[in-house]
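Chains shown are a subset, placed as in the full complex.
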Amino acid sequence: MYDIGRANLVAKAYDLEDVAIVPTKRARDIDDVDLTWKIDAVSLDYPLIAAPMDSVMSPATVITMGQLGGLGVLNLEGLWTRYEDPTSVFAKLAGITDPIEAVKTMQKVYAEPIKAELIDRRLSEIREAGVHFAGALSPKTVREYAPHVVKSGADFLVITGTSVSAQYVSSADDALDMKEFIHTLDIPVIVGGCVNYHTALHLMRAGAAGILVGFGGCARKATRDVLGIEVPMATAISDAAAARGDYLDESGGRYVAVIADGGISGSGDIAKALACGADAAMVGLPLARASEAPGLGYHWGPEVWHPTLVRGLREQLTTLASLEEILLGPSFVADGSMNLIGALRRTLASTGYTNVKSFQKAELILV
Amino acid sequence: MYDIGRANLVAKAYDLEDVAIVPTKRARDIDDVDLTWKIDAVSLDYPLIAAPMDSVMSPATVITMGQLGGLGVLNLEGLWTRYEDPTSVFAKLAGITDPIEAVKTMQKVYAEPIKAELIDRRLSEIREAGVHFAGALSPKTVREYAPHVVKSGADFLVITGTSVSAQYVSSADDALDMKEFIHTLDIPVIVGGCVNYHTALHLMRAGAAGILVGFGGCARKATRDVLGIEVPMATAISDAAAARGDYLDESGGRYVAVIADGGISGSGDIAKALACGADAAMVGLPLARASEAPGLGYHWGPEVWHPTLVRGLREQLTTLASLEEILLGPSFVADGSMNLIGALRRTLASTGYTNVKSFQKAELILV
């Protein structure tokens, strides 16, 4: 604890860039590394989930993601459930370079209401491809549209907001009781983002199959500038991993997945997130560079088009390679943006681990 | 304490950018957040005060500020009390882009004497609008012109300098005794800037209704470069908040407002300042971006035109939006420069607080 002044004693928090993984004295053969993981009843090839952001996941890329062994999540409050054919809307947004004009245009196009019928159609299109997938809703709409996700046969319902708290206290009488709500649902729920031990523990107690740790999307810097709120990811993940252990004990064996969501810029960060204790990572930006990405060279989350308090930045990206190359290689750049899974496999091998669970105990240092 | 060498043992001080607010496990509905605060007998809609800087506050913007629920302070040693019609002076300054030429021109235009008659006229013009307002003087002129502020019906007299100390020791015999002076005045006084516990406590004991913590204006970096003096704001506010508590105790219940003044670049910093213990924030730069701002795209404080020792920088700014949009939104940028009050309201809601007083206990971390 540090004394920042006579009235405040505070802890220091660390980011992924503040830590690094240290090799042990033992290395493993890369072919002996097994990256599969299980969340609820679903087994997946590797611990990477594509974020439910319009610039990353369309029905088509959710399918591709699943076919490549990962898990894609469709944003059910995005352009695909507001427009019959959003293609022209994406094209229009991609044609705007001025940041303020882009925000104002987004505020307009996202004012178009969500249609339940389009939710059904998008999800069933994915379902027919026979891959694992999930749909995402915010706390505000989840009661209305969750039944559509359940009936679609999705593997998971993702409930996500910038910050989803364990307790929502309102003088109005319509607050969502997460525990009660999750228990009424006939689908495993992944919920977040949460950023500290107590919220993580509470969401686990509420019955989540997985919790998202972090603010997600591209809202980190903006959340700090606009709200003054910030929780560096290494600390947030480590705290949530401790909550997982404590909940495992108190629940007599229920293991809830901790999914790092936010601030992950490439394969090195994915490895660090797991070494801090995460079971998987949810990423947006690295996948927004795919040639198939619907964002057409831009990347944004819902914070960017908030009608009264914009607190995220639309980012311009260079299209790099196919989604398959970004996930599975081969790579031709050295910045952690390609062959995300091959890189993770190599990190485990180089540092002496053969699966994610044991790798969560890897030695870290502050750099 | 850190040992910087064999002869010096020193404490570490922290800035607002070194800290961040951590969400708790509870969130509140944004409509349940109440930002009103009271200083002396005056109730205000939100804890934001516009700084008495010529680039920010004219009689017209003081009125607008008050109409929008805030508190504006007119600089009574600025161009509005030196010139019958300062409009052409502002225009002339806005036409100069070379920094050195700008300083030299300012040194000239501010050499024009202050006229008591103009002080009266400006203040009565504001008074007629029926809003809360204040007038600001420096220790050097306050004895001469304070009576004009009192008679104008202003809500507060602000006494401000780069650094106002609790004791001013001079071999000449004309030093201002703050305590004696404040007690003779028939108007509540806000005084500063002070930067440590002892000065804060002494100014409270001197009878101030509020104290300004920080160096104000845009003088932070220049004060360090020119004078070697610097007190990071998070530490300064925390120390002053501790003084407020100690004084509340020793005075048997007199609560003096701690107002953060300086180094606040946007809504995230306002939230952090309150979480460090401030009751309100005084801001200049964010409001200098308003289309109504008299600075016409420039921002400066009195340090910029000091006749012999310039120690502040005139800054060039981009005009962003109306004063109302900057204060109350909606925003279309994600950097904390718009919808300052909406952002603050959201920070409290997201982190589980419904009023400023309880929010002063929010958890902080070092980042």
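A few remarks follow.
So that you can tell them apart, the chains are marked A and B in the order they are listed, and the count of residues begins at 1 in each.
In this section, a contact is a pair of C-beta atoms (placed from the backbone, for glycine too) under 8 Å apart; a residue touches a chain by one contact, two chains touch by 3 or more.
No experiment lies behind these values; they were computed from the predicted model shown.
Whole-complex tally (this structure file, single sequence, 2 chains shown): 4 copies.
Going forward, only the chains that are shown with their structure count from here on.
With rounding to the nearest 5, the Cα superposition of chain A on chain B corresponds to a rotation angle of 90 degrees.
Chain A and chain B have centres, each the mean of its CA atoms, that are 40 Å apart. Against chain B, the residues of chain A that register as touching in their complex are 2, 4-8, 10-13, 15, 99-100, 103-104, 107, 162-163, 165-172, 175, 195-196, 198-199, 202, 222, 224-232, 235, 303-304, 307-313.
Here chain B touches chain A in the complex through residues 12-14, 18-29, 31-32, 197, 234-239, 241-243, 245, 266-272, 275-277, 329-336, 338-339, 342-343, 346-347, 350-352, 363-367, going by the rule given at the top.
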